[in-house]
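Shown here: the complex without one of its protein chains, the others still in place.
Every chain is named by a letter (A, B and C) in the order it is written, and numbering of its residues begins at 1.
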């Protein structure tokens, strides 16, 4: 059943009695062509594109909790394509293009809001590095432009241009970047996949991965054994544990990233503003809350919560950059588990076990990647060949040193990306 | 309406204030809410979505409706709870989220469109036409949403942060908390007692109970007086503990009393980081509303709030009051109201078995099914076994029972457990290590029980601390049993509110369930229930109950309630106190700072440091003029530059040389005494971390220099290598960056200048030599090194002489047609020479990339050497450091531009490299650049295309050796 | 020709007094880091005792007295404050002149502890951080050293270049404390 304004009108006039479940709750079958471990954004989009692009619909998505309960439901909802290293550039470029048609594709309003993102810089050196990035984005065919302080003052009049600790020299803007309603992305993909015949199975935790002669044969779950020709591990936040079930030790360290939202306020911040030097970024949700975040808590953690030093540091960055938010009140804080990789870039690859695929290591770039990640992972699962835009997300790059994508230039220490 | 009675307001201190421009009067001790009720104002706000008229629902920080904006301009503060806002002279409050006025709000049309605006409607529409979302739909939604507004002006108030430490933190100063504090204090603990209210006592301030033979509030005051007198107790009122964190750390927000906050230098709020050995959570409970049709009408309040306004503030929302409840609390309300001479038009007790000994129209087993009156309650419709009847009332005191304040026990992932007897969630035991829950927060609802439970919790804390409890007698207090008949939502037509502020009704939750948002997390996210400013304090449990009913599950099977920090919203200014303006990061000033400023130099940030950009002279109107002059000055005469910001590390010990061999690619154990060597430091992953020179001052004594940017990282790295990789090495090191003020003296006349300063014998150093020297009896160090490519020295003196030496060096240089030079010139000088900075060693380059592969000693291991051998770093064609010069018409080579083969299209697939640094070189009379180019070293002399899309540059340049001036380095060695 | 006159880190910045609390710069003649070589702590301590009449301090403690004091200054390191270090210690420990590297401030007066509570996460409670105790810790985002030198007196140190920031943060904290007087 399609969603539309007319439908909302019709239902409204007839007591809203005609609405149906957005997706089916399926009970596990004994065998599937593909089993996807993880009902988060990436798992659901992978299932959707398997069905839509490759006609593979005998697919189960196994979620230990509720759909979209992981990082897709606990992030700062930013969508952008402003990476500059080969590998990342083409991948995020592709993902952004998918975002731009997602609502029509899914018939679900994920509220993609291309309000523009501005990355500020605070020295000549930072300007040069940002220019290199902006030109790489343009070489990739995406939009980027340098904004002078004058242009910034017109666009972001509320920044402190006089007193702030690290003076603002300008900004790199991507107009096509913006935000989206994070939960809706998961629900929209779930609905789309379900409508195409994919089984979405909640409260079903995978406890083992069955292998025979170097080939994957299925999974053990809290709801029984399920045979599968192919299995994909798409469980950012728990990648190391699930991979261990298949005897793998991953180049991943799990860290907590906190995010914050204030009480609802009338519109005051119209863009996504990133203050890299202060590890601070902010936007305002359509409901009026200021949604913002900062750096990792910096210690390995699965607790989905953080501590005060980072909370305070984020607020301090906000106060030096845009002191007009001082009287906005922090309403809620939460933490997500980040798969931190040694170069800050993700992994979409086959494994040594035939039929077993891996999608992990998104650090904190996972949300904007949801469409592209699912698209490329589905391609890899269906065709056994790498999808061009994600071809560099190989697992062996750390051993060989080939094609590392260290955007931050901070090296192999997992938590520095 | 204000009535007689002995509450906690001071009728001798009248206070005038304004609400929506209108002047009113109240008393000291009032909150804005109590003062408005005293002035018969019942309409205080509008709801988020439907803009329904709303009055005050509660008397505490959980208030969802009565939110106002205070102050003007930079002082404007939105979403202030009228229920906790202390009245003060001159207070100006404004209602929110309405236009044009609170009484007449055009956005209230949303209420009529409600059938189309149900839960999640926006996910199903606004998708066509595509372009309309950003242009039309979203702006409309954004403007309708939100509550109060920020002024957009920079905060102008002071906020502060502080740390506190104690043995026992007691959270909440009601009976349980007061007694827990007493037990802890008597046992000799350092105690901190926090309460968000202006005065301790909790519910005792709102009820007509006696404790220890006194009125409850008096007893509380007497306990507080006793605690204060003991000296080991710190009582923090107006302080809400907002979060429980690891290791016994708690966050707390203190609002300073208005009269204190107005003093010069005072903060409005202070955010406390409290570290406690043990803690007692005695945060009480919050009364829950009942969902029935139109239960959001102004005048409908929780019964506890009605009693609080009556007993503490002596105000009432009406003369005719109906009381609706499902416990004995309802009867308590009637008793208090009648005692105050108010008319109770009905007592509706949901419990079929209830009896009543009061003189009041009594309905057992009945329910309130509807409310009448739009902007203020006029009547309630009650449904009994006999049928439906209407009862006049301007105020309804409703109670669905109480929810223990379990919030802090959820902050570390604890999940509250359902207690069937009290039909509420209670804390999961041990959810927060070292936190003991007591009193109503644990579901103990009578005063005697709370006192005893406070004792129990305190003694548990004492035991954990290994301390003995003191013998203290519990005071007499009322006991009562809690007999509840759960009522969540009254069946019937129309909309019944669960989440008042976000306009989430019973219908919405049922609709969500139908659409398969059956998990409580899905329901919340789909309906936005619990996401308003009260964070679900008033609605979580009832919404869960409704969802359970809609999905045919029991409440515990359906899920639980949880809360994340903060317990109450906290201003960003408090959490970020001290950081506004320059406070975000400490500032570091060199000894020559004032002299540079005096010479008109613009000072620019270099990490935390400030360094001079250039030294303008009369007639120079553009930085380039100054920069070019300073470059030529150094090339032709002599320049002086403060290089003190570079990291300096003093390294001593028998293994100092071996240690340096481990951290540098090159060999330092073989460096001769009195000599300096350039060193390259790798990260363990094989990429370049930092570079700098290291001097051997003595047999076992080296001085290492690092770049300004990496000084901290290098010290951390050295400590790591020593402590974690080779602790057997006998070496000691310490930062001497701040001990020595160090100045570069560079140029053909540098030697002449230093000869005058030090005498010829002291200056007689070979290139890359170093030694101790004396200037007027002052011990100094001289290094013959150069970052400019000229004959150069760096001279270091104890920092106390830095300012004076800089002045003298400048004078001596000026006497030789030289003078000081700044960062801009320094940058040009090093680009001309192809010397690298972190613009080049940006964390992704190898020693080989920058042409220093040969510096990785084959004779020894060093950090980073094994991983630098990875094929991707050592074998493949990589981007290598090159120099660039313009050939085309356009004479710009902007840093950040990318490089392509001549004639190739400027697109990602063709990318060959990029420019890292660029300048105009007066020495070469050309723009010069450094950059990285694929296989660049093999391509000197080639023409490449340079494209900067961002700044519209597209030109041809020639690839060169990075060293574009004085290639053989003869000038340095002179 | 400019004379090579010495300038203290706090010149023109300290002293100041707010609400009865004073912040005054101290200018000891010398400060020397003493870092005993591997396994030479005992010899170094003995040499310090012989030359300056005080032993090497244990972690978190100081030895000596006003005018000649040795602070524990971090891992493997003590800081001798006051006298010029006797060269004999050089046989057992790395000696590094730190005389010009730090600003040393004496914070004194009733409420000084409340001022410090706004700058450092250290537990400075009466019964916990006693006279003679010392610590390396954070001081308003700076790496600092804090020593209790009297009932209401504290010696605090940060790197020389931070002197103005320290003064600014002290000033703000002192005003905040003063404003609460009687509240």
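Methods note: a residue touches a chain if its C-beta (ideal position, glycine included) is under 8 Å from a C-beta of that chain, and two chains touch if they have at least 3 such contacts.
Rule of thumb we're sticking to: contacts and distances are computed from a predicted model.
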| item | value |
| --- | --- |
| Which of "Branched-chain amino acid transport system permease protein", "Sarcosine oxidase, delta subunit family protein", "Na+/H+ antiporter subunit C" or "NADH-quinone oxidoreductase subunit K" matches, in UniProt, the chain that is not displayed | "Sarcosine oxidase, delta subunit family protein" |
| Contact list for the unshown chain, restricted to visible chains | A, B, C |
| Contacting the left-out chain in the complete assembly, out of B:159, B:245 or B:740 | B:245 |
| Among A:117, A:140 or A:307, the residue in touch with the chain that has been omitted | A:307 |
| From A:33, A:210, A:253 or A:270, residue that would touch the chain that is not displayed | A:253 |
| Contact with the hidden chain (one of B:63, B:111, B:167 or B:685) | B:685 |
| Residues belonging to subunit A that touch the chain removed from view | 238, 240-241, 249-254, 298-303, 307, 309, 342, 398-400, 412-415 |
| Sites on subunit C contacted by the missing partner chain, in the whole complex | 59-60, 74-75, 121-122, 135-138, 143 |
| Hidden partner chain, residues of subunit B it touches | 163, 245-249, 273, 275, 412, 433, 684-685, 712, 716, 719-720, 722-725, 727, 861, 865-867, 870 |
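Going forward, only the chains that are shown with their structure count from here on.
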| item | value |
| --- | --- |
| Distance between the centres, which are taken as Cα means, of subunit C and subunit A, whole angstrom | 48 |
| Between subunit C and subunit B, distance of the C-alpha-averaged centres to the nearest whole Å | 31 |
| Subunit A and subunit B: spacing of chain centres that average the CA atoms, whole Å | 23 |
| Per-residue overlap in subunit B, given as positions that touch at least 2 other chains | 161, 273, 578, 583, 585, 587 |
| Residue ranges of subunit A in contact with subunit B within the complex | 3-5, 7-9, 12-13, 15-16, 19-23, 25, 66-67, 69, 73, 86, 89-90, 103-104, 107-115, 122-123, 125, 127-136, 138-141, 144-146, 157-158, 160, 163-167, 181, 183-184, 187-188, 202, 262-268, 278, 284, 286-288, 303-305, 307-308, 311-312, 314-320, 323-334, 342, 397, 399-404, 406, 408-412 |
| Subunit B-touching residues of subunit C, taken from the complex the two chains share | 1-9, 33, 35, 37-38, 76-77, 93-94, 96-102, 114, 117-118, 120-125, 127-128, 140-142, 159-165, 168-169, 172-173, 175-176, 178-180, 183 |
| Contacting residues of subunit B [partner subunit A, same complex] | 48, 76-79, 115-116, 118, 121-128, 130, 133-134, 138-139, 141-143, 145-155, 157, 159, 161, 243, 245-246, 249, 251, 271, 273, 411-413, 511, 514-517, 519, 521-522, 525-526, 528, 531-533, 535, 564-566, 569-573, 575-585, 587, 604-605, 683-687, 689, 838-839, 842-844, 867, 870-874, 876, 894-898, 906-908, 911, 914-918, 947-951 |
